[in-house]
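Note that one protein chain is taken out, while the other chains of the complex remain in position.
Coming up: subunit A.
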Amino acid sequence: MGHGGGGMLSAELVRDVFAPAFGGEHLAQLGDSAVLDLGGARIAFSTDTYVVRPLFFPGGSIGDLAVNGTVNDLAMSGAVPAYLSCGFVLEEGVDLDTVARIAEALGAAARRAGVEVVTGDTKVVESGHGDGVYVNTSGVGLVAPGVDIRPQRARPGDVVIVSGPVGVHGIAVMSVREGLEFGVEISSDCAPLGDLVRVLLAAVPDVHVLRDPTRGGLAAALNEIAAAAGVGVTVEERAVPVPAEVANACAILGLDPWYVANEGKLVAFVPPEHADAALAALRAHPLGAQAAVIGACTDQHPGMVVARTGLGGTRVVDLPLGEQLPRIC
């Protein structure tokens, strides 16, 4: 299972298997989406496949994820998402009503995100060869001239901002999937981030990095950026917003909320002189109302993410493995 976890194993698979096999300079950048020059226009292009269980969860469904996941990957290149393709893989015997509900949710999500689904495909696999419904979406969007947002651009001194509380989506999905009752219902934060990025770029054109901390959570996103740019990232532990109900659920399950997936959040690296403007712009938008500065880039400990604890200690935040194994002897 580890290879889908968004952690160290998945990173290895991309680096050691896919990237060498496919070749190409754009893939080598390993961003969430590729930015391509196409007849003078700069096009962001991204694809993602959704295998979430359950198909419906508080705050969304696989249909919402299929739109928002891909739209957000485009937005993280600074693109304005425009068109999506959509492929369904259905397991024989799946309830048609379920497919219809997913399709409706997908369409509604696309309208909310301001994108159009322009092409699609459906395949049916034998019963037992699939897991109900898989959805793949690909998307394209336009990147404005002068916008250059990618992990490699993180610089020492950059301020790190997160657009809101972390860990909500993963806990929401897990609680319904596993039938865990935490006393309060936790709803996914699943949302399209194109508009939030638009207002951010209007206020601060020179954003260095954007990343949606999905699989592997905040910890994975920050580690990937630190590694890509060869910079260190220092996070103030107490500055990272974690909703109380998420913190409580994580404490009970023995999970670290920084490693839990999000679907409606972004992490922005901005030059220090623009940090205030960036924070103000994010906070003025409903999806960024609880944005917070959580840390900064440094030339110390390149490639590493370090959390400064309330006591002034410095805890190394690793790239998550597929499974959290105890280290206390």
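Rule of thumb we're sticking to: a contact is a pair of C-beta atoms (placed from the backbone, for glycine too) under 8 Å apart; a residue touches a chain by one contact, two chains touch by 3 or more; residues count from 1.
Here, contacts and distances are computed from a predicted model.
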Listed names "Heme exporter protein B", "ABC transporter permease", "Carbamoyltransferase" or "2-oxoacid:acceptor oxidoreductase subunit alpha", with the criterion being the UniProt name of the chain not displayed: "Carbamoyltransferase"
Options A:L255, A:A268 or A:C297, residue touching the unrepresented chain: A:L255
Where the unshown chain meets subunit A, residue by residue: 8, 178-183, 248-249, 251-255, 301, 304, 306, 311-316, 318, 321, 323-329
